[in-house]
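Everything below concerns the one structure shown next.
A protein chain is absent from this complex, but the other protein chains hold their places.
So, chain A:
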Amino acid sequence: MDVMSQLQRQWLEHSAFLRKEGYLDDQFEQLRKLQDESSPDFVVEVVSIFFDDSEKLLNNMARALEQKVVDFKQVDAHVHQFKGSSASIGAMRVKNVCIEFRNYCEAQNLEECLRCAQKLQFEYSVLKTQLEYLFRLEQQIRAAGG
């Protein structure tokens, strides 16, 4: 198998893996469809913005949860926004943790909020790693003439 075919196969397998394992849902396909010859890097650019905004939100959540008196409404506001952006690009696992997290914010359950914050950080980190790998494959395919 030549290099190009190998890379393309790896890309297909990794895309399928991300869907099957629930990292990404149909909304990611909607995002992919928006990429065309006039915006050839659209997906990478949108996801980069998502990464930037996500990291700010995660930091803000962490800071809010560290306060002596936790403002659960503030934590909830950050989680709420994160749910919106993760849903908008199809980041399903991240979105689902946000939904769970909001319930604990409403209940003002600090222990569970801290657990959810950790879980959210974990799911986000894994998603980022997986997507960066996918984008590297795409770069390699393009470099190989694909």
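Criterion: a residue touches a chain if its C-beta (ideal position, glycine included) is under 8 Å from a C-beta of that chain, and two chains touch if they have at least 3 such contacts; residues count from 1.
Here is the rule we go by: contacts and distances are computed from a predicted model.
The listed options are "Succinate dehydrogenase assembly factor 1, mitochondrial-like", "RSAD1 protein", "Response regulatory domain-containing protein" or "WD repeat domain 75", and the UniProt record of the chain not shown names that protein "Response regulatory domain-containing protein". Among A:81, A:121 or A:140, the one in contact with the hidden chain is A:81. Seen from chain A, the chain kept out of the figure touches residues 26-27, 30-31, 33-34, 36, 38-39, 42, 45-46, 49-50, 53, 56-57, 60, 73-74, 76-78, 80-81, 83-85, 87-90, 99, 102.
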